[in-house]
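Have a look at this one.
Left out: one protein chain. Kept in place: all the others.
Presenting chain A:
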């Protein structure tokens, strides 16, 4: 009984703020903290706010592109770190690939900005701060997360499965595509989702590498909030929560089914 009480308390602690926000997104009053009856007008208004819609679309594109890029590069890094156990500087690489996990985001953002500026000065690419720089920056810092997730899955995978495939006549690339990749697919999906969520709610790094023409959603929300919280922001945040929740449930289902298929 006490345990259940504690559990409810912990969940309340986690979810009451979000619940309050969702409730107030249906507030008819313009005053955020005063309940003025039920209304969906803020959702309607949101649909007519060009700036928010553009930012949301941009954030989605950036998140899709950077998560995909990070998954490809992160998986390659994980494969090399797990499968090629003897090469010069392996320990250094292992440490370095996970460094962005603990690096303050301000520093990552600043150093990426410096790099982009220097690159532009040196050979004119990337031109200014744009979608490209945001995608590259997000891929850079979420790559580390993908590597960690994929690496742990690869490390626990039975090595003899790959040997068996090779023994049966498959060349190394074929082995990777037909055996390794399908077996680590759940971790790739998990890594991709992690990278996606990291990208879609990132403020700090985006603040450094985004330009006037390309402002992601979190930055728009952030700048709007500075002028005061409006019910419109609550509505926007509620939509984001809903999208993320649906994505996580789907991903959980997929991962669970794959796990059952593997372990019986």
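Keep this in mind: a residue touches a chain if its C-beta (ideal position, glycine included) is under 8 Å from a C-beta of that chain, and two chains touch if they have at least 3 such contacts; residues count from 1.
Here is the rule we go by: contacts and distances are computed from a predicted model.
J.: What name does the UniProt record list for the absent chain among "Response regulator aspartate phosphatase C", "Spermidine/putrescine import ATP-binding protein PotA", "Na(+)/H(+) antiporter subunit F" or "Cytochrome c class I"?
T.: Per the UniProt record, that chain is "Spermidine/putrescine import ATP-binding protein PotA".
J.: Of the residues listed, A:51, A:90 or A:174, which one is in contact with the missing chain?
T.: Result: among the candidates, A:174 touches the missing chain.
J.: Looking at A:128, A:182 or A:211, which makes contact with the chain not pictured?
T.: Of the candidates A:128, A:182 or A:211, A:182 is in touch with the missing chain.
J.: Determine which one of A:164, A:225 or A:242 touches the chain that has been left out.
T.: For the chain that is not drawn, the touching residue is A:164.
J.: Could you pull out which residues of chain A are in touch with the chain that's been left out?
T.: Missing-chain contacts on chain A: residues 158, 160-161, 163-171, 174, 178-179, 182-183, 261-264.
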